[in-house]
Structures are given as C-alpha cells and as structure tokens.
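All protein chains but one are shown in place.
The first chain written gets the first letter, and so on, giving A and B; residue counts start at 1 in each chain.
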Amino acid sequence: MSSGTEKDEVKDTTEEHSANSDDTSRPDSMSKDEAIKFYETKGLDLSPDVPTKPKPIPEFEKSMADKISSKFGDAIHIDYIRSDRIRVTTKRENIVDVAKFIRDELRYDHAESVSGVDYPDSREIEVVYHLGSYTDEKLGRQIFALATRVPREDIPNPGSDTTRMPSLRDVFYSVEFHERECFEMFGVYFEGHPDMRRLLLPEDWADIPPFRKDFKIKGR
Amino acid sequence: MLKELLNPDTAPHATNVLIGKLGDVLIRAVGKPFDMAINWGRIYSLWPVHLETACCSVEFGAASSPRYDVERFGIIEAFGSLRQCDLIVVMGTITRKMAPRLRMVYDQMPDPKYVIAMGACAITGGLYFDSYNVLPGIDGILPVDVYVPGCPPRPETLIQGCMLLQEKIKRMKAK
Partner (left out) sequence: MTTQLPPGMHLETVDDKIMTLNVGPQHPGSGHMRLIIKVDGDYIVSCDPDPGYVHRGEEKMAEYRNYIQNIPHLERPVIHDSSNILYPYCLGVEELLGIEVPERAKYIRVIAAELNRCVYILYWLAIYGIFLGHSTMFMWPAGDRELFIDLLEAMSGARVTHAYLVPGGVRNDLPSNFEERCLRQVAYFEKRLKEYEDIFYQNPLLKARTEGSGILSRTDAIRLGTTGSVLRASGVDFDVRKKEPYDVYENLDFQTVVMKEGDSYARSRIPYLEMFESCRIIKDALKKMPKSGSVRTKLKPNPKGGNDEVYRRVESGRGAIGYYIVSNNRPEPYRVKISVGSFRNLICMPYLLKGEKLGNMPAVYWGLNYWPVEADR
C-alpha cells in the first residue's frame, strides 16, 4: 500500500515539473501559432510557407526518363523528374541491367555517392546510387538517382543474411569504396564485389551496423 | 647515534645508516639546483610528435607559421621521428580505432615525456560527445599534463598552453 502512495507522489511531482517547463517563455516549447506571434512582435521576418504550386516538368529530363521507361516498362518506377534530377527505383534483380543501360545508352559514366537509407517500418533498406557524367556535355548538370530496396533483418548478420544485392562495381568502377562503406554502415552485402571488407569502422567493431535506425547513439 | 658508531658490534650497520642519511642531505642540498639545471635544459627544446588527429592540427600548423612562430618559445616544429620526441600534442578527436595506436605512439617515446590535450574533443569529446566512435577525452589512456580548451583553440591559446607546460616542467622533479 505504501509503495502505491509513493508512486503517486512521484507521478505528481513529475507532472508539476512538466507543467512548470511548459510555462516558460522559450520559443521552442510554444505552439506554432504562438511562436510565429512571438517572432512577429520581435520584428523578425519569417519565411513564407512552403510554396504549393507545382513546378513544370522539364523537357530534357522527361525525355531521358521516357527512354528508360520505354526500355524497361514495369520493371522500373520513376519517382520524380525535376530540373537536373531524375530518380528511378528498380527491383534488385534488374539493377545491373538498368545500370548497364544507363551507362551505355544514357551516357552516365561515374557514381558520385552510394547511400543507404534504413526504413525499419517497412523492413527494407534503400540503396541509392547518385550517378553523374563527365563525358557528355549536356549531362553536366544532371544527377541520376538509381535506387533499389533490399530486405532488412531485425538481427543482422552482415555478409551471411538476406540483406544482399548485386554489386555495380563491374558497371561503374567508381563505386568500389562507396559500396564497402555501405556494407559496413548498413550491412548490405554486395555480391560480386571483389573486396568486401571493412573500411572506416574499427577492426573490433562487434555491434550492429551503426547507421541502422535501431542503433541508438548514447544519450538519445 | 655516535655511541652506536663507536660500538664495534653495531658499527657496520650504523655506518650504512649514516651514509644513507648524509646522502639524503646531499641530494637535498645539491639536487635542487641540479633539478633546475636539467629541467632548464629540457624546457626550451620540446620536440612535439605531430599527431594530427583531426581538425585542430590546422591551428597547430598556424602556430608554427611565421605570424605566431611557436619556435621562439622553444617548442620546435614537428618534423622529427617520434623516437626523439618528448612532447605529444594530441590535436583533436581520438576515435576508437585510433586509441590503441595513440597509446602505441606514446609508449615508443623515450622518458621523460609530456602530454598536451589540444581542443575540446581531446579533453571531453567536445562536439562529438554523443558519437558512437569517439572517446570522451584522452585522459583514460594517457596522463595529460596540460589541457588547451577551444574548438579549435587559437594559436595564441596553444602557445600559452605550451608555456604553461614549461612552467610545470620547471617545478617538476628531474628523473
């Protein structure tokens, strides 16, 4: 019985504490409208809201996207076409064919970065290749984002679980170190990569791959 | 004491004690000036190991540039081998991968050796306090003599840190 009352007391104090912290006039703890009012009274300009009008689809990028969709049809999905940026998602079985088409027909010749993005809710990891071109004058401004999704396991075992996809190293030589980084940070194993070793992490790293969302950094 | 010395039975033992005591007196009388002389020789020729761990090394480079010129205070620019050095300036973040190597570098240096922790990262982890791969300060692996705070410290701060170390060496017991 006594323990129950103690618990209640503790709860009361925490509630009091949180109520007190709500009363402070810091702009962080205000609601949105209040904060805007607060800033207006201080004489500060506020940026306008995010513009809602849709931008027109640029023609050159549209023609590039049409080329690739006419070749692969349903196997790929065009996520967006913006000025200078195209993003295409494909299944991991097709990614080597799509990459070869991008290299040979669309004339993108190198990878700028390979990034993993972890989506624990849909149990998938997305791998995004950002491709650019040095040889084609028209493609100097363009970045082609080629994305694919690989399944994600709750208890990862990098290198010997189902989180794996074919490597693009034979298509774009420049992805070699980027894929090694993606392997150690997300646990995505790239099949066919000649040198799938650790790159940045310590040799004795025994935890799960650190860029996954369930790896929490201390104090957060 | 004198009685024991005259007694033939206890004389050899008492003589040893007397010599030992005289030695202590001598070290106290003469050792202090010697300490000063040895330390004086050390303080104006500190050779730092160039341990460019992270971004603070840019400011270390600036400190040996013509404008700040740390050499005029007797801290020589770091061009030597670490086996000839007696000062290690840890410039910035020490990661988990680097920590064993840092200790290895320290162990290879000859005695006496001094440590300066330069920058917030080397002192507490600094901006990277919540990073998964950064040590929260180097004092867990090395005995630090002088902490130079700042992110990164200005070259003047580094020079002041070096001069504080020289003050400290002056008062140290020479080994």
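Methods note: contacts are C-beta pairs under 8 Å (C-beta built on N, C-alpha and C of every residue); 3 or more make two chains touch, one makes a residue touch a chain.
Only a predicted model underlies this, so the values are computations on that prediction, with no experimental measurement involved.
> Using the touch definition from the header, name the shown chains in contact with the chain that isn't displayed.
Across all of the complex, the chain we cannot see touches A, B.
> Among A:111, A:165 or A:188, choose the residue that contacts the chain missing from this document, as touch is defined above.
A:111
> Quickly run down the residues of subunit A that touch the omitted chain.
Where subunit A meets the chain not shown: residues 27-28, 30, 32, 35-36, 39, 44-51, 84-85, 87, 109-113, 115, 117-118, 128, 130, 134-135, 140-141, 143, 145, 172-178, 181, 198-202, 210-211, 215, 217, 220.
> In the whole complex, what residues of subunit B lie against the chain that is missing from view?
These residues touch the chain not displayed: 49-55, 57-59, 61-62, 64-67, 78-79, 82, 93, 95, 97-98, 101, 105, 127-128, 130-134, 151-152, 154.
One rule holds in what follows: only the chains that are shown with their structure count from here on.
> Need the CA-centroid distance for the pair subunit A / subunit B, whole Å please.
It comes to 46 Å between the two C-alpha centres.
> In the complex formed with subunit A, which residues of subunit B make contact?
On the subunit B side, the touching residues are 95-97, 129-133.
> Residue numbers of subunit A touching subunit B in their complex, please.
Residues 201-203, 207, 210, 215, 217-220.
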